[in-house]
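Everything below concerns the one structure shown next.
The complex appears here minus one protein chain, its other protein chains still in place.
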Amino acid sequence: MPARRSIGELLFDSANVLIMLVVSLATLYPLLYVLFASLSDPHEVVSNRGLMLYPKGFNLDAYAMVFRNPNILTAFGNTLFYVVFGTLLNIALTAMGAYALSRRKLMLKNAIMFMIVFTMFFEGGMVPLYLLMQKLQLLDTRLALIVPSAISAFNLIIMRTAFQGVPDSLEEAARIDGAGDWTILFRVVLPLSMPVVAVMLLFYGVSHWNSWFYASIFLQSRELYPLQIILREILIANDTNAMSVGVGTSDQMAVGETIKYATIIVATVPILFLYPFLQKYFVKGVMIGAIKE
Amino acid sequence: MKKARWRKGAAVLLAAVMVVGLAAGCSGGNGAVGENRDSDGNNSDSVSAGESLYPDSITYWVELDGDSAISMISFSENAAYKKLEEMTGTKVEFKHPTGVGNQIQEQFNLMVASRNLPDVIQTNWLTVPRGPQNAIDEGTIIRLNDLIDEYAPNFKKFLEAHPEVETMIKTDNGDIYAFPFLRLDDRIKVYYGPVVRQDWLDKLGLEQPTTIAEWENVLAAFRDRDPNGNGEKDEIPFLLEISAVRNELLNSLIGAWGILAKFYQKDGKVYYGEIQPEFEQFVRTMKRWYDEGLIDPDFAAVDGKLKDAKTSGNQLGLLYGYSSGTIGKFTDLMKDTVPGFKMAALPHPTLEKGETPIAGMISPTYPGEHSAAITTAAKEPEKIVRWLDLAYSEEGHMLFNFGIEGESYTIVDGKPKYTDLITNNPDKLTFKQAQARYMRSHYGGPFVQDVEAFLQQMKYPEQLESLEIWSQAKNELQLPLMTLTAEESSALASIMNDVNTYSEEMIVKFIMGVEPIEQFPEYVENLKRFGIEEAIAIQQAALNRYMNR
Partner (left out) sequence: MASYWHRLRRDLTANRTVYLMLLPVVVYYLIFHYGPMYGLQIAFKDFRPAEGFLGSPWVGFKHFESFFGSVYFERILVNTLMLSLYSLIFFFPAGIIFALLLNELRSRKLQRAVQTISYMPHFISLVVIVGMLFDFLARDGLVNIVLGWLGIEPIPFMRSPGWFRTIYIASEIWQNVGWSSIVYLAAISNVNPTLYDAARIDGAGRLKQMLHVTIPGILPTITIMLILFIGKFMSVGFEKIILMYNPVTYETADVIQTFVYRKGILEANFSYSAAVGLFNAVINFTLLVTANAVAKRLGETKLW
């Protein structure tokens, strides 16, 4: 039976809710501004630089300009490819590594851990990596955006910490039942660490979605370019266009402003849909409780 | 047990696949770019009958400018290049780096450092790290002199007719390193200078100011007499841009004091503006203007966007700008919203009345940009030279400047005139964006820019006048575009890095009063401590070599 809340608790809860509301508002407003601006009549946006509470003069010109770019659909597809296959590889390798390094009695554990952490700091640099990719003939291929970034040491460490939290008793029970390490990984450890796996999906997935630097260095065929590169180019093209237009219509210049906002929406909204799917894994105690019983 | 062994096998397989697959090279089917091959150099077999004069295919690295990017994925969609392919049979694979400015620089540096070279690289070879001579010596690009002699009849003829150009495009050793972009006609070299709200001058009954003192009066009038008529003293008389003052191409405002902000020359001797006494005068004047509210208080942090906003917000009275990018653009934008809106060019200011302005903006004949070099990875350089040479022929000239006859231009009274496709594009592309689809003269490339291509961009009479007005300047102070040795280049870059950081900071502080103007001598001393005198010596040596070419 839930105990009654004390006055202190009530105050705290109200304050908490208030704080959260303020935080949400402060966070949301600039984003709404971006959304509204992207849907507004460009001239309004340029001349009224103050508060915006709704789109001024509904107008889809900015989006039209963005999608008019011949590359955009291919780029979208490319990014989906990189996100899906890249993340799959990421999770597979990271989970294997995290499991192995979380075993208590592994002799080489610390040495390998050290070796991995070391790479977080010391890098050969862009040129050697580039030459390596050249030798492996990975330049200008899709693999170039998946393989070199296959494992993030940072994520590996997080996952390892989570795996370390799985009670030994469960593992021992499984071993008694004759399970080998693979079974333990898939049937015991992973299910109990779903929140963390969800986090990894999110981290790796978003990283692939937002990536553009490796693409700019390793890729030269435009058919392989991911979305962010194309979006950046649209942004820049319209920026410089807006700044140095010759004989042009004033329409052109104004749209340059709203295009900025439209590209942001296109660049971020799709990935925002990933979170709701993963959210249920974050809910407290669901998985643990189920497994325990 | 069986299951466990299968799992184990999978792990081994995974690891093995990774190693083997990578070693064997799982290319995606697209060949990797440019294996590094040294140029053959044997042109002993002359072209036999049936063999093409031009290469079958070349890889061409060049920036994809904004106006082109808006409607094309690559230059292969550009009408001029398509026509060129028809004419020569050469298939061009364009490699466009992504991003702008510094990002492109990074990609270029990486490409060169890892020897992953295409056949042709189009960029500004004067500003690549360590300079063009180094690029040849290091084995990145090839020396073109002999090849031009034998395989580039059009360009060779051009050089013979313009020997001064030949001097400009060579290094001190006499090596020609790229096919240049050139602006011959004086009228296309000047496109930046002071711009004023002429309607405000008219409204307040003021004459166009020509001296610094007259400028002060006009700015004070803008400040006090509410020319934008909204009843508020919200006018910003003048937008000072320190970066433009210190830009050796733009030379905003500083010319009035008889110096440039950075390196300049008088009678063959190199000076550095910021340590000259005239520069202190300039800063003191700016400080006075700032204290009196004649300069935009945000001047230190203004970027392009903010500048646009202040102009379109009907607040800015005087600024430095471009004939198209400022006068053209804002007249377009504001003529309907602000009745009577008129922007006009002002002559470059002077200190004495009646003096000819000493220095303004002027593009060198050979500005360095958009020039195409052939790399050491190119297999048939002589054929590529022939191909690049076409741009300097009559046909090529028209192609790259005006596009396709009948489509993007027609001949009217013996002169080429852009069609509606360009001036009033049905897909709502701007003038430059439409140009970008058919030619390259809106931005640049390895050819000679035609003055007509430029003039037809001018929609308003004020723009044409601006070219006249801004050309009035002696422009003897500017240094020619010299080439430095690799060591000089590195040393200079190193010194100037510190100098630039320090100067930008200090000038702003002096003007705003954050740093007392009495400390100016110490600022000069510090510049010397950074090695500015060594930098002057380096430039002097380079200038001497240039004069002796």
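Order as written gives the chain letters A and B; numbering starts at 1 within each chain.
Just so it is clear, a contact is a pair of C-beta atoms (placed from the backbone, for glycine too) under 8 Å apart; a residue touches a chain by one contact, two chains touch by 3 or more.
In this text the structure is predicted, and so the values were computed from the model without any measurement.
Among the residues A:Ile72, A:Ile158 or A:Ala174, only A:Ile158 touches the chain that is left out of the figure.
Touch with the chain omitted from the figure is made, among B:Ala213, B:Ile411 or B:Ala493, by B:Ala493. Of the listed residues B:Lys83, B:Arg115 or B:Arg225, the one in contact with the hidden chain in the full complex is B:Arg115.
In the complete complex, the hidden chain is touched by one of B:Asn145, B:Asn173 or B:Thr501, namely B:Thr501. Although one chain is not shown, part of subunit A still touches it, namely residues 3, 6, 9, 12-13, 16-17, 19-20, 23-24, 26-28, 30-31, 33-34, 49-51, 93, 96-97, 99-101, 103, 105-110, 112-125, 127-129, 131-132, 147-148, 150-151, 154, 156-158, 161-162, 164-165, 180-182, 185, 193, 195-196, 198-199, 202, 206, 210, 235, 260, 264, 267-268, 271-272, 275-276, 279, 282-286, 288-289.
One chain of the complex is left out; on subunit B, the residues touching it are 4, 7-8, 11-12, 14-15, 18-19, 22, 102, 105-106, 109, 112-115, 128-130, 138-140, 242, 297-298, 300-301, 305-306, 490, 493-494, 497-498, 501, 504-505, 507-509, 512, 514, 529-530.
By definition in this document, only the chains that are shown with their structure count from here on.
The part of subunit B that touches subunit A in the complex is made up of residues 3-4, 7-8, 11, 22-23, 25-28, 30-33, 64-67, 69-74, 95-100, 103, 107, 110, 113-114, 116, 304, 308-309, 312-313, 322, 324-325, 328-329, 332-333, 336-337, 423, 428, 430-433, 442, 457-459. Touching subunit B in their complex are the following residues of subunit A: 46-47, 49, 68-71, 96, 126-127, 130-131, 134, 136-143, 147, 180, 182-183, 212, 215-217, 220-222, 224-225, 229, 232-234, 236-254.
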